[in-house]
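Note that one protein chain is taken out, while the other chains of the complex remain in position.
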Amino acid sequence: MGKPVNSLRSPRFCGIRTFQRLPHETDVSGNDFAVMGVPFDTGTSYRAGCRFGPAAIREVSAILKPYNHVLDVDVFEHLEGVDAGDMDIIPGYVDESFAVIERETARLCSQGATPVLLGGDHSVTLPELRGLTRTHGPVALLHFDAHSDTGNDFFGKPHNHGTTFYWAMEEGLVLPNQSSQIGIRGPLYSRDAWAYARSKGMQILDGWQVHALGTAETIRRARERVRPGTPVFVSFDIDFLDAACAPGTGTPEVGGFTTHDALALVQGICPGLNLVGMDMVEVLPEADHGAVTSLAAANIIFAFLSCLAHNRRGRK
Amino acid sequence: MGKPVNSLRSPRFCGIRTFQRLPHETDVSGNDFAVMGVPFDTGTSYRAGCRFGPAAIREVSAILKPYNHVLDVDVFEHLEGVDAGDMDIIPGYVDESFAVIERETARLCSQGATPVLLGGDHSVTLPELRGLTRTHGPVALLHFDAHSDTGNDFFGKPHNHGTTFYWAMEEGLVLPNQSSQIGIRGPLYSRDAWAYARSKGMQILDGWQVHALGTAETIRRARERVRPGTPVFVSFDIDFLDAACAPGTGTPEVGGFTTHDALALVQGICPGLNLVGMDMVEVLPEADHGAVTSLAAANIIFAFLSCLAHNRRGRK
Amino acid sequence: MGKPVNSLRSPRFCGIRTFQRLPHETDVSGNDFAVMGVPFDTGTSYRAGCRFGPAAIREVSAILKPYNHVLDVDVFEHLEGVDAGDMDIIPGYVDESFAVIERETARLCSQGATPVLLGGDHSVTLPELRGLTRTHGPVALLHFDAHSDTGNDFFGKPHNHGTTFYWAMEEGLVLPNQSSQIGIRGPLYSRDAWAYARSKGMQILDGWQVHALGTAETIRRARERVRPGTPVFVSFDIDFLDAACAPGTGTPEVGGFTTHDALALVQGICPGLNLVGMDMVEVLPEADHGAVTSLAAANIIFAFLSCLAHNRRGRK
Amino acid sequence: MGKPVNSLRSPRFCGIRTFQRLPHETDVSGNDFAVMGVPFDTGTSYRAGCRFGPAAIREVSAILKPYNHVLDVDVFEHLEGVDAGDMDIIPGYVDESFAVIERETARLCSQGATPVLLGGDHSVTLPELRGLTRTHGPVALLHFDAHSDTGNDFFGKPHNHGTTFYWAMEEGLVLPNQSSQIGIRGPLYSRDAWAYARSKGMQILDGWQVHALGTAETIRRARERVRPGTPVFVSFDIDFLDAACAPGTGTPEVGGFTTHDALALVQGICPGLNLVGMDMVEVLPEADHGAVTSLAAANIIFAFLSCLAHNRRGRK
Amino acid sequence: MGKPVNSLRSPRFCGIRTFQRLPHETDVSGNDFAVMGVPFDTGTSYRAGCRFGPAAIREVSAILKPYNHVLDVDVFEHLEGVDAGDMDIIPGYVDESFAVIERETARLCSQGATPVLLGGDHSVTLPELRGLTRTHGPVALLHFDAHSDTGNDFFGKPHNHGTTFYWAMEEGLVLPNQSSQIGIRGPLYSRDAWAYARSKGMQILDGWQVHALGTAETIRRARERVRPGTPVFVSFDIDFLDAACAPGTGTPEVGGFTTHDALALVQGICPGLNLVGMDMVEVLPEADHGAVTSLAAANIIFAFLSCLAHNRRGRK
Partner (left out) sequence: MGKPVNSLRSPRFCGIRTFQRLPHETDVSGNDFAVMGVPFDTGTSYRAGCRFGPAAIREVSAILKPYNHVLDVDVFEHLEGVDAGDMDIIPGYVDESFAVIERETARLCSQGATPVLLGGDHSVTLPELRGLTRTHGPVALLHFDAHSDTGNDFFGKPHNHGTTFYWAMEEGLVLPNQSSQIGIRGPLYSRDAWAYARSKGMQILDGWQVHALGTAETIRRARERVRPGTPVFVSFDIDFLDAACAPGTGTPEVGGFTTHDALALVQGICPGLNLVGMDMVEVLPEADHGAVTSLAAANIIFAFLSCLAHNRRGRK
């Protein structure tokens, strides 16, 4: 069971890099959450290299502190957590890696810890959901992204980071009627690009809408669909952020959102929901600078953990 | 006549780099538009190197897709286009290069294609307008920029990237009464810096105003000046964007705009206008990172093409 | 007494780098303001290297011009200024360096020039205030920052860049009841992190508030506390800006502000106040790109100088 | 049939990027050689991203000129060549991509052009050899590399960039007794790492030997094994160069070679041999700087083309 | 007791970063060596930031493998080792940090492990030697560096990274008559810069000499001074390497050495000596690119470990 190192005693640039300076434990039993890396980038269609995403997020996460003043919650008053290291995926082999990811995600859940997973490209969410739903059943999805990732075929093959949610819906892993895709934008392959998701009942709050609606209304629309108690999974593709705010990603999109928007949305939507896991995907350190993308990712994860702590507090 | 390669069949990182994966053809006859590079940076007064702007924009433009969901238009349902390569300007020689640029721009127009020109520094717009007006006559200018570029003398010489629109107005190439300069900001050389342009009738919607007015009102003010049917040229200096959103430019300015602002303005002002050409200037890849500046440029060009397609559709 | 080189005659990339191309004079007598570097970074708790901040700000400040169109003031119609070079601090030795900084700041004040100081890390503000208050007595503080810097102990030691304002208040150098900390945000060490400052009467306008209140109301709240004639010191930590807008800093924070926000706040709060000095701290060039952070710093300093000139004009 | 653009007339930064400014033609018939990209990096075991290698090499290859003064040969007096673009590999799918690479390599050979292939990771050499040997039969291999790439299993799977030559030998595509691996160095997985290759008759001239033997003796040992007329394939992994000379690669090794060494070896070994193809692999632009790695790659390819021209001249 | 993770089973980019993927244990008892970070950079006189050196070396050390073919030794057949994390130094406070470093180094020695220490700037070697000599008594020093670091005063203060070996000799921690400084070069403060060290009996093999003598003779001269059984400490400042081979350092010097030179010297001098510890200092990741400097550091440490294993084997 773990708490972070105290950065008022040990400087933040000291020590083996784990997420937020948590203990590194592979057995996660007894913890409320477990951070684990999924350094798989075989599914990328443009820039590769987000296999180094988990390391980059860990490196800069040392800058985090425990108290969230917006939610007025000290995360580690309410939660124990550890960094469980990385999953040993198999670069270049999709199916074999998916099996590892599914198995490991299921293990974390079965040991009672909420998985907080660091991608890797967005294809990893499919096997994560396969593993997670073994314990929790189908989930409501809160999907922050510039891309809907609901294609069904790239280059004649089924799996890459652009088809994740097509298969997730096909396999019944998500509950589209309680789910939202937020921030989707940019040029599309065709007028029909979002038709499948919408036909399944998914709510798409595209980027132009979110800019127009504002944060508060977007929060309302996302929250109102989720029925009380439904297990909720947050999948955050860092390219939800504007390319200028998160240059370190594989398929950046302009016209996006600031980190303040992202924190406001996560901290606005998640309180009170039955959060069963999250992932943070598509952080590509080689294209980053000054670690701003990794830093954004670390803070958004911290926002999720704050909501988890907030909800835990509420339950007591 | 050309359409882009299908990126669902051929990965976006494959192939010789042309704008948006269009065919490379030097004879542009039969096309609705032609992209052409103008890699001239002899006119820069601070950081040099935007001769590599066209290559950088092409490289990242592979990420574009054909359908614009905001305007609900598939660009290539309505338009044929090619990438005509670069103009063979003569580095270090202003007048000789201007002659090449004027001749080549005129050729594209005379072959019936709308020129979409990739600078190069902003001095290139003067010879572009000289060439363009041979076919179209004087144009209304939509000028997005942090700088008005209406000086008349730098270091005792007439031509560099800060004097373009002084000469364009002097030579009668633009119609100031129908034109707007949008986003101008930053410290100025003197209180009189904008006096010449205003005396000619140019509307300056400076950066502080645009922030205060908002996108919708700015669109209204820019549109209301343009008389129906007047040929319109869009000149987009990437430093219109905030320095944080477009670091890859020669004279970046803070206090600027996001890519969402830029897309909203272009897609708000241009529909219904008689668009006869555009340029995208001052992209400086050496100062960029993660290609965010080139990516912004590519998307703004795509916004222009979307308006062109939208207008074409409307006309049918 | 000094004015900048004219960049319409001498290109901006020419010459020995001083702030805004001002003359370099070590004796500052007869000037209205003096820019001086304080390249001390021994007090940093995360990324080091802001000893190169002054050089980076000077390098890019060549891009500044003299006229501020928002305040309608030409800075050098009203002010004479010089660049007095850097203080010879002693890297690795806190107390010895603080003595140098205090002495040099006091010298500038006693020679009649308003100090405009380029850090260095934020620990330098403490000895600056010690020096400044010798002439001016306790000051109202306008503190722009992501962090309140009011800790009293790091690693068992009293001084680093996180304890500056604890000691400044303890030593009676600032007047908390007339002062404001603006933009403070991010995770905190504990629920009590801001308790000390508030107990002293300091106004904290935290980042979430500033986003919610907007610029105009923030300006109002900061101004209303300052009594007429009270000497005012502006301490600007560049991490007030969002990490995406100012990546070149030691402890970047997401969820922050744009350069437009910063300029609006400085130019909104400062007019009419009795400005007796400013510093710009925590610019870390090694983590910057395209010099956007240094550029932001230079423009914010220019905004301060514009207010100084505006106030001087008003007084005549 | 193609010659490069004349860079004394058209500046080298102008035009659509093809290798050495050659024409872009997909049908290569009638040419002596054809450059083609193989942007496949699914086989990488450490840093990913060499899918952008072909684009980077093309970009900087514009700097090449036609005459090689060391061999006293003007390449394009003797050779016609084109840039055939990239193979449409399928990212994330090894076998399917290998089929494309084999087919395309075979096509180039059957159209009579010597393939000059731009990787991509080193796994691509296996399907290249499968395609090439359809026309030429088994080849003598000149393999420049820091790694022998003769493992037979990574993570339980057969194919990645570390197993290429194990399978090439197993499949009878290379003639080990006439082949050499040059420059192999760095820590190894075990004492037996080179045992398989040596058991097949491969000559390993490891890095320490090459440093000790010098260029002339290394050339002699590599040449003496190749029987007159045997088809020879040159496979050049850019990490043959020292990490300081070629930082832009996926698994850099220290203790390596300079570009002068590389040019001396290629231009020393290849004259007079029956060269039937080459590849240049593992160029990773994201980890490069100043394009030094791509520049090295372009020049080594030019050295190969110079030998090809030299041999052609000799034959006449 | 520890061995590295097998990188043929778990990809090298997976897992929490420890040196060469060793286990992380703070109690090092039972191990032959212990790697520990000393992230102290308060002593730097030019570029700061090598507090991040240990993290950068660990990150890239994942690329190392266990077998050294030059010495024909598998390191982990003969040695157990762990990564003990970092020492909690106190940034900005020299004496207090020196006490921590001395205590922790002494602890590693007293627990029976050979310390392999990752700086941090070169000032750390002084307290390391204080700690080490508690167990081993005065040591012969093998000092690889561009600078002799034997000044006695910078800015009026005794301790920074340029005075380390003055104090080490003054305090009797090293045996100058058995020690060598190798590679010293570059402009000096005065003709007398090396006088103190030579007066104590230190052998200086300056950079020009090493270039002229060659590796073999340099090895001979360094070895012949060390008496059998004398405890030997290797202090390797990465700026021994040429600035082009190790750009990521605080005070780079041109005219230096390649990584091949460095490996040859370490592996040539150390076999058979009584090695009691080493440090690798002055790696500055912010100034590095492509991790070439960290990679060099990791490989030189591996060379040291190989010698340790070789000596251990010899003793059995």
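Residue numbering begins at 1 within each chain, and the chains themselves are lettered A, B, C, D and E in the order written.
As a working rule, a residue touches a chain if its C-beta (ideal position, glycine included) is under 8 Å from a C-beta of that chain, and two chains touch if they have at least 3 such contacts.
This is a predicted model, so every value here is computed, not measured.
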Touched by the hidden chain, restricted to displayed chains: B, C, D, E
Per the touch definition above, residue among E:Ser7, E:Gln20, E:Ser45 or E:Thr218 touching the missing chain: E:Ser45
Residue among D:Ala146, D:Met169 or D:Ala296 touching the omitted chain: D:Ala296
Residue numbers in chain E that touch the chain omitted from display: 45-47, 151, 153-156, 186-191, 193-194, 206-208, 211, 242-244, 247-248, 251-252, 254-256, 287-289
Contact footprint on chain D, counting only the chain that is left out: 7-13, 62-70, 72, 74, 242, 244-246, 258-260, 263, 289-292, 295-296, 299, 302
Footprint left on chain B by the chain that the document does not show: 41-45, 47-49, 51-52, 88, 90-94, 96, 155-157, 159-160, 286-287
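Convention: only the chains that are shown with their structure count from here on.
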Touching chain C and also chain D, the following chains: A, B, E
Chain separated most widely from chain C, comparing mean CA positions: D
Selected pair, out of A-B, B-D or A-D, that shares over half of its residue contact pairs with B-C: A-B
Chain centre separation in whole Å, for chain E relative to chain D (CA means): 37
Inter-chain centre distance, chain C versus chain E - centres from mean C-alpha coordinates, in Å: 40
Overlap residues in chain B, where contacts from two or more other chains coincide: 9-11, 13, 242, 244, 289
Listing of all chain pairs that touch each other, if any do: A-B, A-C, A-D, A-E, B-C, B-D, C-E, D-E
